[in-house]
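This is the structure I have questions about; it appears just below.
What you see is the complex with one protein chain gone and the rest in place.
Labels run A and B following the written order; every chain starts at residue 1.
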Amino acid sequence: MSMSSLRELSLLTKDRNELIDITVRVQKIIEESGIKEGIAHVFVPHTTAAVTINENADPTVQTDIISYLEKLIPENANFRHTEGNSDAHIKSSIVGAHVTLFVADGHIVLGTWQGIYFCEFDGPRSRRVIIKILPDT
Amino acid sequence: MSMSSLRELSLLTKDRNELIDITVRVQKIIEESGIKEGIAHVFVPHTTAAVTINENADPTVQTDIISYLEKLIPENANFRHTEGNSDAHIKSSIVGAHVTLFVADGHIVLGTWQGIYFCEFDGPRSRRVIIKILPDT
Partner (left out) sequence: MSMSSLRELSLLTKDRNELIDITVRVQKIIEESGIKEGIAHVFVPHTTAAVTINENADPTVQTDIISYLEKLIPENANFRHTEGNSDAHIKSSIVGAHVTLFVADGHIVLGTWQGIYFCEFDGPRSRRVIIKILPDT
């Protein structure tokens, strides 16, 4: 196994719309890799979910993000896709399927208030997050 | 030529707003590079276009994304920029100009329903997509 092979997280989401803090789990994968300096790429292989970085302190921030996205892109907005989850697809493209993180001294480089959040927009479901950590050369 | 030099796709878009599936063309460039394990960076050098990952099965998802973005950010929303394409610039920043993909065993790592889409927001035009594939070290 090369140092930069793919790792994976499994998640069980509980609500239709939900932010789940995965910072500690991503950090653990970095530690297991043994890589001290590099880049960690976090990728969501789903089209009705996303990943973002946002505030890890006051949980009302996460509530506000989820609620306002629901207001901006409502579940029933006269969409053509008959599965009833077009709102989730749109949110996925707006928030994005990946984040890029710096690794320094074995730790994710994040601002004081930053955490990494898996964004569920069409749960509850079983979900995956794929992580690739690349060491500096 | 180094293994990680830049490659390019050319596109002719047909509508003002359009999603174009470029998954097969990106995969072909990866194959031509000979890189089996690595990262593929896809970058759009335009300010009224974007690139995203979303559902590749039911085409009504693509229609819903395009239509709802038009509703959210209308073409004529009392903008100051006189070229009449401020909506396209805003969509470009919201969706984003690049995606990062994992390459494993010579193939893009994508979820079952994921495809890579060039997003035209101010077409029809001739457009470019720049791709850089980096092998694992």
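Note that in this section a contact is a pair of C-beta atoms (placed from the backbone, for glycine too) under 8 Å apart; a residue touches a chain by one contact, two chains touch by 3 or more.
Not measured: the values here are computed from a predicted model.
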| Chain not shown: contacting residue from B:T13, B:S33, B:Q62 or B:T100 | B:T100
| message | Applying the definition given at the start, please give the residues of chain B touching the unseen chain. | response | 2, 4-6, 41, 43-47, 72-73, 77, 79-83, 86, 89-90, 92-94, 96-98, 100, 128, 130, 132, 134-135, 137
| chain A residues touching the omitted chain (full complex) | 37, 39, 52-55, 58, 60-61, 63-65, 67-69, 71-72, 94-96, 99-102, 104, 109-114, 136-137
